[in-house]
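Would you mind keeping the following structure in view while I ask a few things?
The other protein chains are all here in position, but one chain of the complex has been omitted.
Letters A, B and C mark the chains as written, and numbering starts fresh at 1 in each.
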Amino acid sequence: MRIPCPHCGERDVSEFRYGGDATKQRPKHSEGDLKTWHDYYFLFDNPKGPHLEYWQHVLGCRQWFSITRNTATNVIGGEA
Amino acid sequence: MFKPYSALALARHALSPDRPWPRAWRAATPKSSYDAIIIGGGGHGLATAYYLARNHGLTNVAVIERAYIGSGNVGRNTTLIRSNYVIDGNTQFFEHSLKLWEGLSHELNFNCMVSQRGQVVLATSPVQMDVYARRGNIMRLNGIDAELLDRGQVMKLLPYLDYSAHARWPIWGGIIQDRAGTVRHDAVAWGYARAADSLGVDIIENCEVTGFVMDGETAVGVETSRGRILAGKVGMAVAGHSSHVAKMAGLRLPIESHILQAFVTEPVKPMVNHVVSWGAELFYLSQSDKGGMVFGGHIDGFNTYTQRGQFPRIQTVAECAVSLLPFMSKLRLLRHWGGIMDMTPDGSPFICRTKIRNLYFNGGWCYQGFKATPASGWTFAHTMAHDEEHALNRAYSLDRFEKGRELDDYGIGNWTYKQ
Amino acid sequence: MLDRRSALASVTPYKSAQLQLGEARGFSLLQVAGDAKSVAKVAGKLPTRIGVALKSDNRTIMKTGPNQFWFVGADNDDLAGAMREAAVVTPLSHSRTRIFLEGTPARTVLAKSAPLDFHPNVFKPHMFAMTGIHHTPVLVHCVGANRFEIYALRTFALSVFEWLADAALEFTD
Partner (left out) sequence: MSTFRRLAKGGRIDRTKSVGFTYNGKALTGFAGDTLASALLANGTTLMARSFKYHRPRGVVSAGVEEPNALMTIGGNEPNIPATTVELVEGLQAATQNAWPSVNYDVMAVNSLAAPLFQSGFYYKTFMGPFRKSWMFYEPFIRRAAGLGKIRDEPDASRYDTLHDFCDVLVVGSGPHGLSAAVKAARTGARVTLVEQDSKLGGSLLSEQNREWESWRNNQVNELLTFSDVKIRTRTTAQGLYDDNLVVLQQRHIDHDASKGKPRQTLVLLRAKSIVFATGSLERPLVFSNNDRPGVMLASALRTYLNRYGLAPLQRTVIATNNDSAYFTAFDLAEAGVAVTIADLRREIPSDLLSRAAMLGLGIFPASGVADVEGAKQVKRVQLGGAHSASIDCDVLAMSGGWSPTVHLTSHGGVKPVYDARIAAFVPGAFAASHSAVGAVMGDFDWPAEMGMPKRPYKILPSWVPVAKGRGKAFVDFQSDVTVKDITSAHDEGYVSVEHLKRYATLGMGTDQGKTSNINALAIMANLRELPIEEAGTTTFRPPYTGLAIGAIAGRTIGHHFRPTRLSPLHEVNKAHGATFIEAGLWLRAWYYAWAGNTPETAYVKEMELVRQGVGIADVSTLGKIDVQGPDAAEFLNRVYVNGFAKLPVGRARYGVMLNDDGVVLDDGTTTRISDEQFYLTTTTAQAGEVMSWLEYLLQVHWTELKVHVTSLTDEWGAMAISGPKSRQALQLAFPGADISNENLPYMGCLDVLANGLRVRLLRLSFSGELAYEVHVPADFAGALWEHFLKVAEPLGIKPYGLEALASLRIEKGHVAGLELDHRNTLDDLGLGRMAGKEKAYIGRELRMREAYQAPDRWSLVGIELMEEGAKLRGGAILFSTGDEIKGHGRGYITSVTWSTELKKFIALGLYQGGLKHEGEDIICAYPLKGENVKARIVSPHFIDREGSRLNA
């Protein structure tokens, strides 16, 4: 798989580190109760289809960014 | 009761070739309603149906499979069985499973080729030795066999590993469970199907569940590609696609679907007579009875439903194989494939009721679905029959993360994609 | 004064008729993080995109992140003082070991090591890329038609050097 780093361009998946579902709303620091944090941290939509997700170009510019990847095809880009 | 399999029966058939064997299981057509329905004709679903009939007398049961039975992970895994778990709850569950494995061929009158050839987990640092010591001690204290091996003992047992000076990590020793081993994976699905069928269970292939029939907060059946089927109880056993099916019932799960790749080489004469694993890279290898080396490693590390793996992971696994077992270099890979795993934050599964009445959940198997099959069916059947968790699966509840009752057997932390 | 010791002090450089591999010592590396405008006030012209290095007087400036620049200068270059006003500066001269690779097979050796397109029409002089060699992060800088400088992490430098030397083995005379 090739991942488009917004800063370095398209690179091999082997240069990146996965960061999980990017549609989840992280509660604001110092806000959110136990339930909110539980749902944020432990529950997943895990869709079969478009998936907005975080990656870090860890062997490159070390920047975190999000992309939309279709989990049914691994095709990157397109609608979230 | 079915026509029993035996050497004698085989001989009789050999002499009268025109008398064919009967079908192993009927091609059932769905009835309008059942006492219980299990979604998913994989190892876990079929085992559950079998134990519902066998242990709880529930025979008006249907297993509904989208494709053909065993088309999921029961036919894609690398066939390992073991019970070397350290966390209270895991230890007993997987040992119960191993005990059921030991009698399974007889129980089902179907040779599943349960081969207890022993599994060696290699340690490449003193700290790992301590970690495995704890594991081994817990196993012993729970009546499970385990032996700690020093480097010399490993060399005797597995002479083909790289003990040379240029091995990147020296082998310090390891831990062996003699009762661990392998099982012919397809046979498990077929054996359970045949046995369940003989007890009256309907096995319905090519039938996809498209929704749940609800009566308020109670599940009363399923909509399928072959029409509506009502049921007193509905069980889900669709690991890999749990989120997808559970969503039809409005459930959001602590699960992500990840791909785990597996590999097999050309068949050669016996060389590796144990299951060899290496904790550090999750690498493991065994030689099938047909002669091929069957091996694998870590999940690819990002959620996907495609059964195509990424090549960098294939390289990692091959690097492990050659670095650990240098003779592997010349052997040729014949086939590699992928299975979709339910990965959970703590690496442990779910076998439990759900917030919806009469809807039961079995999934989140991560790496250990196959070895768990008998105990999973056994306890899930109990939970469905009695609407309560059995002591063996009490820890496998969906709400354990709210309570802080994680079961992280390997100390990886709460990350689905790092498990 | 204490003597300075390189991570590659113990290695013998690789040399063949077609290929050379060794350490390019004596440089200072300053990382400057801040918005381009204020950095430019002190440093002058800056590269606008990641991947193309800018040579300005005796320094090479590389954009290594959205708001981050590497200033590679002479051994005793002290830009830091002036920069501190404008941005967040982090001296990194000791954190990287600079390995050079030169010769016709150099691009092949690199292609054996990193998943990048090193075709001469694609990876041209002045261009650089941050990527991985032997599982470690490196910055590969094309400084001439067939000359490359690889900034490897100091603690991994020997491993990366050994890896490259092994890749170069087939080009030994």
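Everything that follows uses one rule, which is that contacts are C-beta pairs under 8 Å (C-beta built on N, C-alpha and C of every residue); 3 or more make two chains touch, one makes a residue touch a chain.
Remember, it's a predicted structure, so these values are computed and weren't measured experimentally.
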Chain not shown, its touching partners among those shown: A, B, C
Option from C:17, C:74 or C:88 whose C-beta touches the chain left out: C:88
Options B:177, B:265, B:303 or B:376, residue touching the unrepresented chain: B:265
Option touching the unshown chain, where B:110, B:367, B:380 or B:417 are the choices: B:110
Absent-chain interface as seen on chain A, which is shown: 1-2, 17, 19, 26, 29-30, 32-34, 36-38, 40-42, 54, 56, 58, 62-64, 73-74
Hidden partner interface residues of chain C, rising order: 1-7, 9-10, 31, 33, 68, 88, 90-96, 108, 111-112, 114-117, 119, 122, 134-136, 153-156, 158-160, 162-163, 166-172
Positions on chain B contacted by the hidden chain, ascending: 5-7, 9-11, 13-15, 17, 20-25, 27, 67-68, 70-71, 75, 87-88, 91, 102-103, 105-106, 109-116, 124-127, 129-138, 140-143, 146-148, 159-160, 162, 164, 166-170, 184, 186-187, 190-191, 205, 265-271, 287, 289-291, 306-308, 310-311, 314-315, 318-323, 326-337, 345, 402-406, 408, 411-414
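Simple rule for what comes next: only the chains that are shown with their structure count from here on.
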Centre-to-centre distance between chain B and chain A (centres being mean Cα positions), rounded to whole Å: 29
Chain B and chain C, separation of their C-alpha mean positions in angstrom: 49
Per-residue multi-chain contacts in chain B, two or more chains: none
Touching two or more other chains - residue numbers and ranges from chain C: none
Chain C-touching residues of chain A, taken from the complex the two chains share: 7-9, 11-12, 14-15, 57-63
Touch list for chain B against partner chain A, complex: 241, 243-244, 252-257, 301-306, 308, 310, 312, 345, 401-402, 414-417
In the complex with chain A, residue positions of chain C that touch it: 50-51, 64-66, 115-116, 129-132, 136-137
